[in-house]
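Take a look at the structure below.
With one protein chain removed, the remaining protein chains of the complex are shown where they sit.
Per-chain numbering from 1; labels A, B and C assigned in written order.
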Amino acid sequence: MADLRVRIGALELKNPILSASGTFGYGLEFSRMMDIGKIGAFCTKGLSLKPRSGNQMPRICETPSGMINSIGLENVGIDAFETEKLPAIRQTGATVIANFFGDTEADYVQVARRLAAMEGVHALEMNVSCPNVDKGGIEFGGDPVFLEKLTAMIKKVAGVKPLIVKLSPNVADIRPFAAAVENGGGDAISAINTLKGMSIDVKTRRPKIKRVFGGLSGPAIKPVALKMVYECVKTVKIPVIGIGGIATLDDALEFLIAGATAVQVGTMNFVEPSICQRLAEELNAFCERENIIRVTDLIGTLRQD
Amino acid sequence: MADLRVRIGALELKNPILSASGTFGYGLEFSRMMDIGKIGAFCTKGLSLKPRSGNQMPRICETPSGMINSIGLENVGIDAFETEKLPAIRQTGATVIANFFGDTEADYVQVARRLAAMEGVHALEMNVSCPNVDKGGIEFGGDPVFLEKLTAMIKKVAGVKPLIVKLSPNVADIRPFAAAVENGGGDAISAINTLKGMSIDVKTRRPKIKRVFGGLSGPAIKPVALKMVYECVKTVKIPVIGIGGIATLDDALEFLIAGATAVQVGTMNFVEPSICQRLAEELNAFCERENIIRVTDLIGTLRQD
Amino acid sequence: MKSKIASNREVKRGYFRMEFEFSGDAEPGQFVMLKVAEHNDPLLRRPMSIAGIENGVMSVIFKAVGRGTALPAEKRSGDYIDVIGPFGSIFSPPQTGTVLLVGGGIGVAPLLFWTRRNPSRMAAAFIGGASENDILCSDGFSEVHIATENGSLGRKGLVTAPLVDHPAYRDKTGYLLACGPTGMLKAIDQLAAKDGLRGELSLEERMGCGFGVCLGCVCDTTGGRKRMCVEGPVFKTGEVLWRI
Partner (left out) sequence: MKSKIASNREVKRGYFRMEFEFSGDAEPGQFVMLKVAEHNDPLLRRPMSIAGIENGVMSVIFKAVGRGTALPAEKRSGDYIDVIGPFGSIFSPPQTGTVLLVGGGIGVAPLLFWTRRNPSRMAAAFIGGASENDILCSDGFSEVHIATENGSLGRKGLVTAPLVDHPAYRDKTGYLLACGPTGMLKAIDQLAAKDGLRGELSLEERMGCGFGVCLGCVCDTTGGRKRMCVEGPVFKTGEVLWRI
């Protein structure tokens, strides 16, 4: 057995294979199909202060090697999460990263404070790809100055729990955003969230997604994700968690070799519900075969000679 | 036979199916496999003042439903284009859009002036996704103010030949760039060029592309392209040419329905060399079947009720 | 789960019936998610109603319409297909009375399964489709009424015509189990409301996962927003707030 442990701030993860927010429900849906205690951690569906019913249908469509979603951050809200989901999740022994968002700065702070106090929540992941209601709908994550300030505010209320800030790829250059998270005191960066995309049903001449635009995810976006993760790694010293299109062990290895401390699997959980557990096992087998004693010895080993 | 003609500035195209720069050589390579006079137009490989030998190998790799390239704008240069390629191209009756670029502003102007004077070149397509040597490597297309100025300069030397400006998708918001082209006097916009991406060979732990980053193209990027084309259409009044991942008639129709006046097929020319001719034929059959007398009646018919 | 294909026959032009090994049980109304490509395109699994399961062999009936059904259509016996499930809610008519089974096109699949599991129940099947070619497996039901839009088989017109003529419909004792295109289901739902019948409808919707996590398949009901893949695909009549 290779040593697969990695650290995100104060938190030690069993292994670097995590599941991504919005693709793993509240974990429980998967416990029938895999052992959710065997993966590094799972990220919950994005949580907000109040429950949300999300966007109108249709909300998803398929694209070449990918999919578009516009779920609209439907979730049960932090109260129901705490009372209805968390007790059962704690039973599974899973490591839980609570993904969250808000409509306003005050929302973000309040949700983070509540989550930080919950037993069984091991880390927070802040989704900043949401419109800022106070600022006329500009994304929280769209301006590095603002992102640094928000990160610092949340870090204060997160207490000892690591704060991961999840970056949007819909920017000209991701590096200033990575630097903003580090400067704001964030413990780690996760990247990337979905790329903005669109699809049309030519039969009806209507957008395939009711809200016209949605977020593109899946293997199609992997090259874009890997490039941005590599740029983040080169920019900051805090850990970077790679996300985007991971479907095979090789995909996960690409991110680790590029310097990601861990990875998250998103869309592929839909196609193969036990993929995270399989990748964690395959990663162990790979390390043993290649005589890699600690997985950290693999991270950032990209060769350019 | 439906009326498939569309206009780009002063130029009338037989039909809206064009082939994209860098994926169609100088057209002649395809004349053995299809009738290049039957498609709306073809865009040449990007031309520069002097011949270029391009980047080191490896230059391409495959990704899920896509590919990354880092050819480095290898081309024969405008002199050889004029004397060695153009005479033979003229024989084919093809409509030629000369794609071009420069390292400096002065380069751009000089190349455009020369191309504008060449018989058999019907329009110019300016690629602005190249580093500006004068400005320390920032992309020409990376700043709307500068893009507007460059467009205006080139428009002056382009004479009667339509000037198409090809936009990069590696921006936070494409709309100001589209507006810049229109304000600078450009006759049309083409979008999108490739998305920046990266891929790693896990066996060797080396980037699969020698220059590490390259441009992602192919069906994988279609949703991103469609979204940006739709945004351009909503921003400007000049024609927008849709590019990105087109592989089927439905893909082309998506762009037309979103409001693109024409489309360019790129990567798929590699997979099916006669695809543009096929799509032009299928578009005609589609219009006849659907009683669309003029293809322009299809353009921009997205329904959102 | 890789499942070995026992047979895959084109039962009507463009319609296939595939049988494959499957361990575990399932209930009528439930569906499985089939992986339809070796690589990443088409990416998502496709939901298919279970048409039967016996002696460790499950069957589905599908129409080769698009990208996701092209590959399954090419599979042959001895090949493998990746299947997960079963998922979703089940048909649960009351213990007594006549069951009125209404199927449009490939919508017969779950009705066939229900009939096999309940061979001694009093039931009448109403099978509709565009033409004779779209009427599937009608021999799987003991009492069957057929309607085609072009009149090439059975009564000409929609399947609701023979349905409303049936005694058990007219005397309101019949319980509806319906599966088919959304338009048909909505029509039946409205008829049932008007005529005072009860029953269940099996809906279709694009599905990202099939097991409740992507939230791509929600529908509004009198009981709030529900996931078609967990709380559905079978809903009671009068429960669905029709979107279109």
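In this text, a residue touches a chain if its C-beta (ideal position, glycine included) is under 8 Å from a C-beta of that chain, and two chains touch if they have at least 3 such contacts.
Only a predicted model underlies this, so the values are computations on that prediction, with no experimental measurement involved.
Participant: Quick one: jot down which shown chains the absent chain touches.
Facilitator: The omitted chain makes contact with A, B, C across the full complex.
Participant: Just to verify: which one of A:Pro16, A:Gly46, A:Pro64 or A:Gly197 makes contact with the chain not shown?
Facilitator: With A:Pro16, A:Gly46, A:Pro64 or A:Gly197 as choices, the missing chain is touched by A:Pro64.
Participant: Among C:Asp41, C:Glu205 or C:Glu231, which residue is in touch with the absent chain?
Facilitator: C:Asp41
Participant: Considering the whole complex, not just the chains shown, which residues of chain B touch the missing one?
Facilitator: Considering the whole complex, chain B reaches the absent chain at 22-25, 29-30, 33, 45, 53-54, 57-67, 69, 71, 74, 218-220, 247, 267, 269-271, 273.
Participant: Tell me where the left-out chain touches chain A, residue by residue.
Facilitator: 64-65, 219
Participant: Need a quick check: the contact residues on chain C for the chain that isn't drawn.
Facilitator: Where chain C meets the chain not shown: residues 37-42, 67, 70-71.
The rule is short, and it goes like this: only the chains that are shown with their structure count from here on.
Participant: If every chain is a node and every touching pair an edge, decide which shape results: line, ring, star, complete or other.
Facilitator: complete
Participant: Could you say which chain's mean Cα position falls nearest to the mean Cα position of the entire protein shown?
Facilitator: If one averages C-alpha positions chain by chain, the most central is A.
Participant: What is the distance, in whole Å, between the centres of chain B and chain C, each centre taken as the mean of its C-alpha atoms?
Facilitator: 46
Participant: Using the average of all C-alpha atoms in each chain as its centre, how far is it in Å between chain A and chain B?
Facilitator: Computed value for the inter-centroid distance: 34 Å.
Participant: Note the residues in chain A that touch 2 or more other chains, in rising order.
Facilitator: Residue numbers touching two or more other chains: 63-66, 218-220, 247.
Participant: Residues of chain C touching 2+ other chains?
Facilitator: 39-41
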